[in-house]
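Apart from one protein chain that is not included, each protein chain of the complex appears where it belongs.
We call the chains A, B, C and D, going by the order they appear; numbering starts again at 1 in every chain.
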Amino acid sequence: MGEKMKEASYDVLVIGGGIAGGEAALNLANNGLTVLIVEKDLSVGGKMILLSKVFPTLDCSACITTPKISEIARHRNITIFTGSEVRKIRKKNENDFEADLIRHPRYVDAEKCTGCQLCEEACPVVVPDGYQFNLVGRKAAFIPFSIANPRAAAIDIESCTLCGACEKACPPGCIDFTQEPEEYHIKVRSVIIATGFRLFDPLLIPRYGYGLHKNIITSMQMERQLAPTRPFNTILRPGDGKVPCKIAYVLCSGSRDASVGNPVCSQICCMYSIKQAQLLMGALPMADVTIYYLNIRSFGKGFEEFYEQAKGMGVSFVKGKIGKISENPNGDLLLRYEDINENRVKEKVHDMVVLSVGIVANRDVSSFFGEGLLKLDPYNFVSQPDQLLRPAKTSIDGVFVAGTASGPMDIPDSILSSGSASAETISYIIGRNE
Amino acid sequence: MNNKLGVYICHCGGNISDYVDVAKVKQSVAAEEEVFLAKTTMFACSDSTQKEMIEDIVANELDGVVVASCSPKLHLLTFRAVAERAGLNKYNYVHANIREQASWAHSDDKSGATAKAINIVKAAIKKVRFAEPLTPIRIPTINSVAVVGGGLAGMRAALELSSLGTRVYLIEREHFVGGRVSQWDSLFTTGETGKELITRLYNELTEQKNITLLTGAEVTGFSGSIGDFSLKVRITPRYISGKCNPGELKKAIEVCPVGVADDFNFGLTVRKAIYHNFPGEYPQAPVVDLSNCNRCGACEKICGNIDFSQKEEVIEIRTGSILVATGFDPYTPADGEFGYRTCDNVVTLPQFKRLIDMGEKMLIFKGREIRNIAYIYCVGSRQAEGENKYCSRYCCTSTIYESITVKKKFGNIHNFHFTRGIRTYGKQEILYDESSRQGDIYLQSYEDDPPAVTGRNGKAVVTINDILTGKRELEVEADLVVLVTGMVPRNDNPVGSLFKLPKGRDRFFNEIHMKLRPVETVIDGITIAGACQGPKNIMESVNSALSAAVKSYSYVSKAEMELEPVVALIDRDLCSWCGACTSACPFEAIRKENESGKPVAAINNSVCKGCGMCLPVCPVNAIDLITYSDREIESMIDALA
Amino acid sequence: MAVVNPSFGEELKKYGAVDFNACYNCGNCTAVCSLSTEKDSFPREMIRFSVVGLEDDIKSSLKPWLCYYCGECTTHCPRTAYPGELMMSLRRWLTSVYDWTGLSGLLYRSLPFSILAFALTTLAALALSLGLKTDLPAAMHYGHMFEALAITGVFAAILVPNIVRMWWLVIIRPGKKVPVANYFTGIGELFVHMFTQKRILGCDENRLRWFEHFLLVIGYLGLLFTTVVLDWFSNTSLLVTGFGYLLSILVFSITMIFISERFRKNKESNRLSRPSDWFFVIWLFLMGVSAFLVRVFLDLGILANNQWIYFLHLTILVQWALIIVPFGKWTHFLYRSFAIYFNRILAEIPDK
Amino acid sequence: MEIEKGKTYKYLREKREVTEAKENLKRFNQVRKLILDALKENDLTVDQLSLKVDMSKDEVVYWLMSLIKFGYVQTGSLDDMDEYFSYKLKK
Partner (left out) sequence: MGDSGKKNARILVFSTEKISDPAIDMAGLLKLHYPPTVFTIQVPCSSGVKPKWIMLAFEKGFDGVFIAADGSDCPYGESCTEKTGQIVTRTHEMMKVKSIEPARLRMAAICSVCSEAFVKQMKTFNEKLLKMQYA
């Protein structure tokens, strides 16, 4: 193994190619540092690129993300490894880190791929499309999504029958099943952790019946249904294809809830739910949208006004946490809650329910470093030992944290935190006092 | 003249195509004779479309490109870069805004929006037809950043910039640095005190050789542009020279007969005209507040270092970039708002923080011990009637933290929180949990039915129709009412209008883009950090300070910078020198020159800002503005009509 | 206008309430509670009243008695505020409010006082047994008489007045206008609930829990009937003897299960057991076991040589009848039945 | 083993087990046939399709949307109640 390792060196290793990692990389690269972004996924852009629109501006998320992403992809100081993972990072000395990486085979030469999609057409296999959160199928030879970067095909080898149809169909002949995992041994001077977050798994709240009742979806699934590159051509409930007209949002699904192990507020769910409600009112003018909430946390710039705007548009806000959801034979859902304003328990029927799932920590990150070296906070986010004056600093000198790896935050806060991490990284490399 | 144009019409997901018939737009503009190819695209800005454009430009040797999509404020530069990568001069690209100004603005009228979009694209085609290849103007940049505001954000930014290797001028209007944070005691989340934070920062600042700290310094003049700004700074002296003998100084302060409300304690205490903010302030030197001094000379007699002969001076600073971190003001409640100034024991949150800091064994206000404290939230924020519609973001957590602190410090205290729904976002939620577990009682009302404060037997009675208790009317007899006041933009902040920084609807300074460019402003070279951009807690302020620092750094870290070549152009044949343009120019960019014996106007390109003020005043129409020339504008008018 | 009173919460903690201040009023507890209805929504309202200290509203509320502590609310409480235990504590507190003697409250609040009460009754029983040591039949006769007297005495002097107080607090004082006829039409509810506790069936999926409780009530009341009315220890009828055996076995085996569950803390409802909870199950168990043994000794003919077993039984009986029945957890059984009865009566009068 | 260019899939066949993937493919082909046959006669809603091909409605939605994505089926008209679309074969 050892002798096959490829070696290279960069100034900074950025783990995670979402919007936080991307912004940090750009700041570094624009100031002359060389950056390697290691992204686990097949495309950079993280979760933001998959969103519909962003609050409170209602900019199309893809429209504002893609230029940033292409700037990153094009930058001559930035190298991107997609489909790659960090195995181990060792700190040798100040400004001296070694990282072992693994690059999983894509079975496609991404450089040569023109994104023509002929392989996709030729592939006979259909499996659930993870980028559409399993609402629709995709081929085993596929381009992750239409605005993916790199916009190059990949083979999902687990689902592939090795029939060879794609290889025969590919005009530039870039499909290559002989690709093997490649190991890299990288030297860097500093590391930025921008590994982002995971979505709370709603299966952990059995009384909501997600998975069992098909017309309950997660907010991310709704995000996809509202996005320009949406899985259905309109908004449909996945249980029977009905155009929904009474949609409920269940806030704090897996946030502010010690009984499911996450006592922390996820900070974004109120706002994205209000945003989705506004978008739904636009897409389905006849629909009623009700948001069941505990407290509406519209705390950021322009957020409160956005919340007022939603109320003005006719979105109903009901104070009360949903206790149970059961299903009627026609697929409609019965929500039981206490209406706090009226001080009594109520049941209400909706034909589609969106669980506004929260943010939880992406725990892989602590395993990259030696045992216990990278400290995590009680909620498994990367701990910030000098949170007030140096929020990007971690327990390891020279390793900085950006974006939601250190806790829930929205896009602008992620961007600010990336700015902070990149500033610290540059001055660490330049040789700041310590 | 460009005759082989490529036109791309973007769906923008559905943002455009939901209201504008993009196929029809394509069809209409494809018929224009200069248009060689016209295409529609789902996302013009996506990498694959950009690649496609480059291929089109190269393969067909296009000489001009138009993309009809969103506002040029978002993507003009993106597509200019595309043109450049395809080997085209980037000024042979023209952007047509058919989203903000067609599909969205006229989403109520699809055919109207489509017709308008067609005209807009046609106008852009005309403009690009006459576009000339241009070279950007290169100017040298000064490798320094002026940080305006010496609070936490400003200090932190200055420190970072200095360790990035940039010369920093830290300009603080007050005589002491640290801003609001120095007024706070124990802080969430680390429990450090504000003074400790400021001490850490100040000590690090003074170790840096490339930071010039100016206190008592106010920016009074501003000129120049990115890479080379010039600031006039008026410095008010301390009227104390050298280091004072501490004993003498103490006495000098004692004898001063003047009493002024102490802003540091938000008027809870009185200070002298010669004063300290607090022991161990930075810089550690007292000040004579001349505006309140009656020149009795009593202090002078005791301490020889007091020197009334010191004079105000104005210095000039030249700098490549400016970072604005002027902070916020706490909201001041109106007289009578929740009993403020009409009821005896009503204070604001900042005053309360000072009270806790000043109390030793007991929490005392106006000589009485405090046991029951009522906090009224959202005072000056989320106003239904007033102009502050926004949420001030930090106050819920801050108040809850203080309610825990006050209980820990003094024990035997009951906290009653009159809220509008608690907003302890993120991990701050844990604090809310902690405070309720310690027995704090939370009550809630909506904006249309706020709690009421009345005085009764020397106490303040707060009543509320508590929605958490079935809208029952509940009352609390409080020894102290704390009005949880939010953040408002500083009301005496001349810097904003001096720099022409745009403000948002909330009157805080506005960034270029709320989501992805939160610290840059439309004024090239000026960044904003901390609470002057909007309410923030300490960590968020520091994050924005560091982000602004890295952006400012990238403006000045390279020796040279490119500027838009949009400058005025004189037709020397037509010009017969009347001087009207010179007097119209606000930047002194036009001077008289001799052209083979004939006096003509000449433009200084590095000073000209391209505003165009000289254009209409020319009696012989001898001036054009590059990229806004007569033939460009007139052909656009023709296409739009 | 009601005044917020944080000290009420402090008082409740003495009755076993924990962490209910952590409640952030999401209403999840009320929503997951299957006994909670649009008309009778709980437990959140009760938590809220406890937090802000609306003592009078709790006094006049029957909601604490409508809860059977299945523990769902506590399991799913996002703030771990133990709503189920708060309801339990409110039941204890209400018991002490209803009790005119004030002893109930003392016993709940103070473990030393409870121990003292048990010690005193033990001494009294011992004195009695010492006095009658040689004469077992006389002792058994007095014992039997004591049973009947204690039951009537406790009922007449304590329980009935307390029920009246309860009635006054929930119906008269709040000014509810109840037509007299309602008292008669609703009376069936009282007995059905007292004997079957069928509300538990609505509580959760676990029917076994109801069945155990049902058997225990039947066993307990049957055993009471057998010993007091049929005079089990002196009765020679084979049928009565056998019946008594069956009932006493029922009582101690089911209480055995309950005790072991309390030890294992396998449910929300027994995770935070208070002394009063332990006393109740343990004494019920002891009663069953000792009664069973007395009869076994009797049937084996060894009772005369082992009189201690009868005196032990008598001691337990005295403690049960003088402490647990009038002031302890036993009263819950009674108040709960009445609460459901009153609630039924009140349900029939229309809302204002 | 000699790797022939353009036939590298053969190389990987030696190394990988694809039974499960093949089962999955078989399932897709079956479902596709079922749905496409069902839609031959007339346009159907999800509900009608579910009855006709004896498959749960949510599965029908998933497969139908996939068939639309890959160009076999297209969306037809919306019913009078504006609730359910019918689906038809793509010509």
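One rule holds in what follows: a residue touches a chain if its C-beta (ideal position, glycine included) is under 8 Å from a C-beta of that chain, and two chains touch if they have at least 3 such contacts.
Predicted model only: the values in this text are computed from it and were never measured.
Asker: Of the residues listed, B:89, B:107 or B:210, which one is in contact with the missing chain?
Answerer: Of these options, the touching residue for the absent chain is B:107.
Asker: For the chain that's not shown, point to the residue among B:263, B:312 or B:634 touching it.
Answerer: B:634
Asker: In the full complex, which of B:11, B:26 or B:116 touches the chain missing from this view?
Answerer: Of the listed residues, the one touching the omitted chain is B:116.
Asker: Mind listing the chain B residues that contact the chain we can't see here?
Answerer: Interface with the chain not displayed, on the chain B side: 71-73, 97, 99-113, 115-116, 119-120, 123, 500, 502-505, 510, 522-523, 566, 584, 586-587, 609-616, 621, 625, 628, 630, 633-634, 636-638, 640-641.
FYI, only the chains that are shown with their structure count from here on.
Asker: Need the CA-centroid distance for the pair chain A / chain C, whole Å please.
Answerer: Those two chain centres are 54 Å apart.
Asker: In angstrom, rounded to a whole number, how far apart do the mean CA points of chain B and chain C lie?
Answerer: Using C-alpha averages as centres, the distance is 66 Å.
Asker: Could you say which residues in chain B touch two or more other chains, in rising order?
Answerer: 422, 433, 468-470, in rising order.
Asker: Show which residues of chain A lie in contact with chain B when the two form their complex.
Answerer: The touching residues are 19, 23, 27, 30-32, 54, 56-57, 59-60, 62-64, 66-71, 73, 115, 146-147, 149-151, 227-229, 256, 263-267, 295-305, 308, 319, 340-343, 377, 379, 381, 386-392, 407-409, 411-413, 415-420, 422-424, 426-427, 430, 432-433.
Asker: Which chain C residues qualify as touching chain B in the complex?
Answerer: Listed in rising order, the residues of chain C that touch chain B are 1-4, 6, 9-10, 19, 21-25, 45, 48-49, 51-52, 54, 79.
Asker: Write out the stretch or stretches of chain A touching chain D in their complex.
Answerer: For chain A paired with chain D, touching residues are 124-128, 135-140, 157-164, 167-168, 173, 175-178, 214, 231-234, 236, 238-243, 245, 286, 331.
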